[in-house]
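With one protein chain held back, the other chains of the complex are shown just where they sit.
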Amino acid sequence: MQKISRESLVEKAIAMLQAHEVSAVLGWKKGEFDYDITPALFTDAEDLQKNFVWNDFCGANFSKYLVEKTRNIEGKILTFLKPCDTYSFNQLLTEHRFDREKVYAIGIPCEGMVDIKKIKDACGEGIASIACEEDVLKVTTLYEDAPIAIETETVLAERCLACKSKKHVAYDELLGETGEVLESNRFDEVERLEAMTADERFAFWQNELSRCIRCNACRDVCPACTCEKCVFDNPNSGVENKAAANSFEEKLFHIIRAFHVAGRCTDCGECSRVCPQQIPLHLLNRKFIHDIDRFYGDYQAGAEVGSRAPLVDYTLDDLEASEIFEGRDN
Amino acid sequence: MQRIGVFVCWCGSNIAGTVDVQAVSDALKNEPGVVFSTNYQYMCSQAGQDLIVDAVREHNLTGLVICSCSPRMHEATFRKTAQKAGLNPYMVEIANIREQCSWVHKEMEIGTEKAIILGKAAIAKVHLNAPLTPGESPVTKRALVIGGGIAGIQTALDIADAGFKVDIVEKLPTIGGKMAQLDKTFPTLDCAACILTPKMVDVAQNENVRIFSYSEVTEVKGFVGNFDVTIKKNARYVKEDICTGCGACVDKCPMKKNPNEFNLGMDNRPAIYIPFAQAVPKVATIDPNACNMLKNGKCGLCARVCTAGAIDYTQKDEYIEEKYGAIVVATGYNPISMDKFDEFAYNQSKDVITSLEFERLTNAAGPTAGKLLRPSDGKHPEKIVFVQCVGSRCDACAEKGKEYCSKICCMYTAKHAMLTRDKYPDTEVYVFYIDVRTPGKNFDEFYRRAVEEYGVHYIKGMVGKVTPEGDKLIVQASDLLADKQLKIDADLVVLAAAIEPDKSARPLATMLTASMDTNDFFTEAHPKLRPVESPTAGVFLSGCCQGPKDIPETVSQASAAAAKVIGLLVKDKLTGNPCIASSNELMCNGCSSCERVCPYGAITYVDKEFRMPDRTTRMRRVAQVNPAVCQGCGACTVACPSGAMDLRGFSSSQIMAEVDAICK
Amino acid sequence: MQVKEYKPLIVAFCCNWCSYAGADLAGNNRLNYPADVKIIRVPCSCRVNPMFILRAFQRGADGVILCGCHPGDCHYTSGNYFTRRRMALLFSMLDFLGIERERTRVEWVSAAEGAKFAATMNDFVATVTALGENKRLEDLRCKK
Partner (left out) sequence: MNNSFLQEELIRESGVNPRKCMRCGKCSGTCPAYEEMEYHPHQFVYMVETGDIEPLLNSESLYRCLSCFACVERCPRGVEPAKLVEAVRLAAVRKQGNNSLKADDIPSLSDEETPQQLLVSAFRKYSK
């Protein structure tokens, strides 16, 4: 259960709308089901009262929406940012992707979001509704008479279990408290893969990436993928590709996508959240982040506005490409 | 579709010996777009070139592929040939079938096969070639020299002599720099003032030179040939054009106790001052931190005694904007601070001084009128210890000092020791050295004279500690050759402090987008072959801003920089390399990645309106490449995530076409 | 049955100012290296996009080597420093995906190092030959 209440967010949003301090509110709204919460733009109090949602399913990172919304909307936009969203927010500002003056950012604490896949694993298909209560989720399914109670903690998303920071690095105002940068174990899985043999790694990724259906959800949700035109959509780029025809093209897309966001990815984990095929795409990004930290010193994209991303920077005595595998024989 | 002609060169037997040239030209004839293919003994010869020109005309060729030696050899030749035939010179591609094929492979079969593949790659590329025209930009025929020391003065004089306008910006009230503070100069011992001040006067009187003293550069925009520079003229509260430099104000000023920077604080100057007698411009300057009138409105004595009416307490900083074609950096050096070198007791005793302070002590215009007297009690020192390499040649990780050799200390210490013994033969002089480095004309002879003729005690070893005791300084040092530890009761200790680039250099480098090394010395475009140019086009380096240098070396470099500037200013137009980056604005995100990897600062951003499919317009920030500044490395093309940035002549599609052709 | 000798296909990207000149010098000095190596000239090693490398593998290359000026000697001052970071990260990623790390290499070759160029190419060809055909980054449609 989230510590800050939905009511306090709605109250704040309505107050700002009515005082004409902002002209729109970027918030969460119920989708077809209780658990597929989608981002939505609110412009009046009634809509907010009725449809604004804030619960354990509000994982969506709003930073990326600001790129388009700040261009289309007159006046300021109020947005709510969880700690991990603030990093993307800063990174986009570093890249001049939206006008900071057009946003009123309110930092809100986050207790971690749940993973619907884990809930489905626990209570099966046919979920009719889910109610978020203190520490438990009450899941009503079509096949059970009574709601099933699941402890929230047991179904937290992987990215939240390995949360890197509870600290808001950007906001105009805080509702509730901000936290600290955390010691997380987010690179454990990367290291587990690194410890495998090359054959095992190849088999692992072959299996994962072969499921890719090129729905582009990872790209569309990624706050670092805000290109006016993606190279994969550009017939002149030489890599234009709408659907992967074979395993090479599956790899090509994901390698290039990860490389293009390397040093800019804040590790928000949205790519893996939205992947309908449950490919652990965030591992590719984390591999880059982990390498960057090891090779060039710790760097967190988005920790501050204006910092120089590692791939557009260098030192005179950087590691050579031939030295990166030293001390590893697998 | 291009109409491509393929020309395979035999290069006598150089190529034809290992490559079946007939087979190559036959095979390439079948490639799509190729309408003509032939081979000839020497393509680069006049007859060969004529053959190409004729073929272009006869077959209406639009692109040429020459299979020959390395493009580094004859690309320029064949481009000219293409131009002669009426083609754009950039419609030529070379397949290197000599250096990278016939010369490295032995078997005809293998060489021929590879030559065909290389030819195919060149054909694939030329299909995507587009005519390129080098950009042209005008040149503002005026140079800016930043820094008015001997380096800046020499550069400015040489440029002015060639008939170009030059402005010198100097941050102090007078030009002259460090050299004006020196007493004598090694190895000839002429007096620094005697050789410098005539040059200062030359500069002042030269019609082509303007001097902005007490000024600094605050903004640099533009690029080679077209720099827009803002110069801030600090208020000196004296009208420069009216002041006659008579000095009446200086005599009458009641605020006399301010440390005199020119004498390194060893004596005092009034609040209104002229740094030294031969200052250029010889104009008074009021120190706003010392002047009573400026601080609290009480006094005004100088205005009253000034018969010319030059004093103006209301003067404000003035900003001047000027255009320049070239910029010379001559920001010079300073001795490093001795604060961290406690062991030498520099902060504990007035009688421990730096070598620059020693210069002032022996200079006739200095605080002691040229008499060598101890700063503490004004007594004549009988034993002087010189310590070399103080803060030079330190470990890179050390907390204090610099890793490099400061280069000038060995020679000026020999000079100081020699002059002391010459003037005061009763003085004992010790020099502690690690190595004596004297590479330079007449330098070693000079040092040997100090030892052999003047009896200076050179001791191989380093001073470990200096302890003030009574009116003596106990110098504890090692004598490595005698394997002894010495204790000398000296009267004066002189430290040869390392020199470092002036602190103003770093922000200036940022403004100029000129690169610097870790020690804040400016980097040269090439350490051997382009030593006076910065990698940033149009920015040149003169003197110690590039590395430690003595006067002869500084002056040579200053003149060399001037020659480079003249070579630039004499041109009416600059022709660029057309193989440069360009950004597709429709795809550009304005994210600044390209700007951050550009070593030349060639990329800027503009907010531009774009028409959207729904007929609305939208402002977007997009990158623009300045064709006069871009050198065509291509770093930006890879930094750009959307692929908006591409490189003409080496476009992504061209390179991928080559890859495809090779891998087919 | 006669087995056809396996010949790898190597694409070498060489920067115009140092490594391409180094390759020319190898030629001037008649230093041999296998014809399996095909050189593509780029202005600077920093012009090489990871996409070019993947493209080469897709189209059938068995190894890709990138040559540039020694760090500090870049004609464009800093290009190869960016190359160094980009390629270190790219190669590490390819390894992460289980692709043989020996198939990609970065080597600094100056214009004076003709001998180094030839030796590097001999060594690289031998390494890739030992690995055999590139299977893990192949695109079967592009196979002959």
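Which chain is which? They are A, B and C, in the order written, and residues in each are numbered from 1.
Keep in mind that, in the parts below, a contact is a pair of C-beta atoms (placed from the backbone, for glycine too) under 8 Å apart; a residue touches a chain by one contact, two chains touch by 3 or more.
All values derive from a computational prediction rather than experimental measurement.
Here is the thing to keep in mind: the chain we left out touches B in the whole complex. The chain omitted from view is touched by exactly one of B:Gly401, B:Gly576 or B:Gly601, namely B:Gly401.
Touching the chain that is not shown, out of B:Pro134, B:Gly247 or B:Gly464: B:Gly464 (per the contact rule at the top). Considering the full assembly, B:Ile434 is the residue among B:Val53, B:Met266 or B:Ile434 that touches the omitted chain. Only one of B:Asn292, B:Thr438 or B:Ser478 touches the chain withheld from this view, namely B:Ser478. Those residues of subunit B that touch the chain absent from the view are 343, 389, 393-395, 397-398, 401, 432, 434, 460-465, 476-480, 483, 485.
Basically, only the chains that are shown with their structure count from here on.
The chain pair with more C-beta contacts between its two chains, of B-C and A-B, is B-C. If each chain is reduced to the centroid of its CA atoms, subunit A and subunit B end up 47 Å from each other.
Multi-chain contact residues of subunit B (touching two or more other chains) are listed as 597, 639, 652, 656.
Annotation for subunit C: residues 50-51, 55, 78, 82, 86 touch two or more other chains.
Contact residues of subunit B toward subunit A in the complex are 518, 586-593, 596-597, 605, 618, 620-621, 639, 641-644, 652-653, 656. Across the complex, subunit B is touched by residues 71, 94-97, 226-231, 234, 236-238, 260-261, 264, 308-309, 311-313, 316 of subunit A.
Considering their complex, residues 9, 11, 16, 20-21, 23-28, 30-33, 35, 38-44, 46-52, 55-56, 59-61, 75-79, 82, 86, 118, 142 of subunit C touch subunit B.
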